[in-house]
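Removed: one protein chain of the complex. Kept in place: all other protein chains.
Chains here go by letter, A and B, matching the order in which they are written, and residues are numbered from 1 within each.
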Amino acid sequence: MLIHEDRLFPADPTTRTIAKALYDSVRALPLVSPHGHTQAVWFSKNEPFPDPAKLFVQPDHYIYRMLYSQGLSMEDLEIGVEHIQNPRRVWRLFASHYYLFRGTPTRLWLDFAFQELFGLTERLSEKTSDLYFDTISEKLNTPAFLPRALYDSFHMEVLATTDAPFDSLNDHQAIRDSGWKARIIPTFRPDSVVDPDFAGFRENITRLGQVTGEDTSTWSGYLNALRKSRERFRKMGATATDHGHPTANTANLTETEAVALFAKVLSGKADKNEHELFRAQMLTEMARMSVEDGLVMQIHPGSARNHNRRLYEKYGRDIGADIPTATNYVDGLRPLLEVVGNEPGLTIILFTLDESTYSRELAPLAGHYPCLRLGPPWWFYDSPEGMTRFRELVTETAGFYNTVGFNDDTRAFLSIPARHDVARRVDCAYLARLVADYRITEQEAFEVAHELTYGLAKRAYHL
Amino acid sequence: MLIHEDRLFPADPTTRTIAKALYDSVRALPLVSPHGHTQAVWFSKNEPFPDPAKLFVQPDHYIYRMLYSQGLSMEDLEIGVEHIQNPRRVWRLFASHYYLFRGTPTRLWLDFAFQELFGLTERLSEKTSDLYFDTISEKLNTPAFLPRALYDSFHMEVLATTDAPFDSLNDHQAIRDSGWKARIIPTFRPDSVVDPDFAGFRENITRLGQVTGEDTSTWSGYLNALRKSRERFRKMGATATDHGHPTANTANLTETEAVALFAKVLSGKADKNEHELFRAQMLTEMARMSVEDGLVMQIHPGSARNHNRRLYEKYGRDIGADIPTATNYVDGLRPLLEVVGNEPGLTIILFTLDESTYSRELAPLAGHYPCLRLGPPWWFYDSPEGMTRFRELVTETAGFYNTVGFNDDTRAFLSIPARHDVARRVDCAYLARLVADYRITEQEAFEVAHELTYGLAKRAYHL
Partner (left out) sequence: MLIHEDRLFPADPTTRTIAKALYDSVRALPLVSPHGHTQAVWFSKNEPFPDPAKLFVQPDHYIYRMLYSQGLSMEDLEIGVEHIQNPRRVWRLFASHYYLFRGTPTRLWLDFAFQELFGLTERLSEKTSDLYFDTISEKLNTPAFLPRALYDSFHMEVLATTDAPFDSLNDHQAIRDSGWKARIIPTFRPDSVVDPDFAGFRENITRLGQVTGEDTSTWSGYLNALRKSRERFRKMGATATDHGHPTANTANLTETEAVALFAKVLSGKADKNEHELFRAQMLTEMARMSVEDGLVMQIHPGSARNHNRRLYEKYGRDIGADIPTATNYVDGLRPLLEVVGNEPGLTIILFTLDESTYSRELAPLAGHYPCLRLGPPWWFYDSPEGMTRFRELVTETAGFYNTVGFNDDTRAFLSIPARHDVARRVDCAYLARLVADYRITEQEAFEVAHELTYGLAKRAYHL
């Protein structure tokens, strides 16, 4: 077998027994996925997923960044090509280097999918490469592996995608029109029209004007266009926005200053500090709109994108070379919080790639401001040790109830059950330790486990 | 029962047995409280503590920050009002949200007080709210719950308060005059006259001149006034000073520079960098005076005070919106250490709200400079996980003997036994782990446990 039924539980027998009991009480709860990067088109079209290389290797930066770090070339892995020429060869390259993932969450997720979805029981390696390729290929062409069938079999209650403001949302509409009873909702992600460093920023703003019928060459028209876009998303079921900024900086400019800055940014003459200031101001504007329309605001700051310039120039974004940076939430968020920090009804969910901020900044902020909640460990920290550190560093100051449950945050649809399973196990293991040394009672742990698995996500995201 | 006799001990049976034996050897040692925020007036007047809401909820920012973070209003909690209108209702609000504190140290401290002091055995909740209110109210009016009786029953050996330079110390004098055999001593905390950003800074300096008979409009008169104030504190039993600065910056200006800076700061024309430089210089001046008069110097840097401006404007300081910031001790302390770093007899105790400095900066500094010692985990880190991280991150470089034992650092007098109890348990648990994997012997652990509980605090604070 690839995975053990007691995986990720504490070794101490007493604590393990408690963890198992807690996990048994939440393992079958429906999956709530309020933040991720799956694509609505999969579910509107409901076509079979392609071959194993295209499905598992090509879109998963967790996988190819590790392979690249060990000297495999992007060319050999056929990353970034439209049609993989030799998927069986790509798969074999991956298979023969699968040992590199020992001790990583990728290994946990994949082994779960391989065993639970595809019935494979011998570890992936060069030896089993073809067996895997053939088994997975075959199953992907059966009705049970069509996107909608998988969604249903995953026992999903809601799945949020992440979408640009121009997205037609036609695929979301098509899902609704199809009569299929699934809750797949969009998330409003305006980076492409609020970040002057985003590729095509000015064209994007023009396009935003066309889509909304607003004059986006003016500050007020631009804000109205954003408002209208948010409303369109909200009508399609969106309950949240999402913001991926290089820092957590926010600003609180006067109207006059904002008008001038917007004009300069649009003119293309703004420098990088002004770009940063514009992003900062836009977070505050987005928060103001969230007070108006009730959309939950997610902030994902602190990634130095496209660090490897050569790969970026050849392959574009999301190629595995985004690196976390130190992030200052205390000063960064202050301007925004001075505007909306005490607003009833507002929810802002903070994420981080800088774990030194968990106990120093994020837990104290979320443990005070009524609008702030802490998102789960993100990206590199969506892992057993990462989740454990999160709870250990956050709970004593912010408690459990200022956190929001789990996000799978994935492009890899097939990994969703595995990711939620890891989170449930790790949270139950953490709770079991608190029970074992009498910090909370077992009865309380059952309640909290249910909240961490289900209740908090539902409430924080207004689902 | 609310608390278990084996709470906070490791789950592994062998390790737990060691931890219990260590704890049994220190549990009954007297409480040494060298740094805290209780009030001398309680003990000079020895009047009953007021109702449960006034006693537990209103003064405890750990409590109302959490309640506020979850949407309760300061108005409903009657924070900041002189006379609580409806203490039973405030108490019920707290009781019905007590579950929010699961996993926090507040929960550990309160449950200890509820059970050990008030004999309550069913968890606080909306259901038990009135039972708690009535039980606590009744006991508070019995002689055993008067401040002096509690002090005696807590088995306290010494208790230090924290006092402004103008404080008359009349309450301390009254305690001495009363013949009650308790050691309650002041601590010299000059923030109000050394920090130009402190409310009323210039008036405070004028007042300092009046109290000491020095011309505090001159640099030398100002320093003399501080010297005289320190001497007055020392005569009233003080052994230490305390300094709460936004950063750990220190400076080493020439006499001429210092005179000019002081004049500018007093004139009100200094900018924020000059304010920071003045604070920095004053840390060095205070260190120089400590070399002269032997007072132990405590530095508590790195809190961004009053982060929530709206609450600050309405309720003032200490309202739960102080947020830690990243702190640089290596560059910050260098000027001061160049002046006094190798002075025999000088003791400077460093605290931090930035845990990333434990292993990177604080342990290496304290493991080298003879004047430096590390204070216990402070504020948000006065908690089981916080204390465990402190030992794990500090001990391998600085050892145990460059630390100073526990500070309860509390305004909540009734929580003092609980806080010391948590510290004793967590330290014994840590030592037990070192014994269990043979890093130290059990005999050594008994010696170290006694030092961490009692000996180090006595010696570090010259008590």
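As a working rule, a residue touches a chain if its C-beta (ideal position, glycine included) is under 8 Å from a C-beta of that chain, and two chains touch if they have at least 3 such contacts.
Since the structure is predicted, the reported quantities are computational estimates derived from the model, not experimental observations.
*Asks:* One chain isn't shown here. Among A:40, A:108, A:146 or A:226, which residue touches it?
*Replies:* Considering the complete complex, A:108 is the one touching the chain left out.
*Asks:* Could you tell me which of B:120, B:372, B:387 or B:463 touches the chain that is not displayed?
*Replies:* B:372
*Asks:* For the chain that's not shown, point to the residue among B:363, B:387, B:412 or B:457 touching it.
*Replies:* In the complete complex, the chain left out is touched by residue B:363.
*Asks:* From the list A:81, A:100 or A:291, which touches the chain that is not on show?
*Replies:* In the full complex, the listed residue that touches the missing chain is A:100.
*Asks:* If you put the missing chain back, which residues of subunit B would it touch?
*Replies:* Spelled out for subunit B, the touching residues are 10, 12, 14-15, 328, 330-331, 334, 337-338, 341-342, 344, 356, 359-361, 363-370, 372, 392-393, 395-402, 433-434, 436-440, 444, 447-448.
*Asks:* Touching the missing chain, which residues of subunit A?
*Replies:* Against the left-out chain, subunit A lists 3-4, 6-12, 65-66, 68-71, 99-105, 107-108, 304, 307-311, 320-326, 353-356, 380-381, 383-386.
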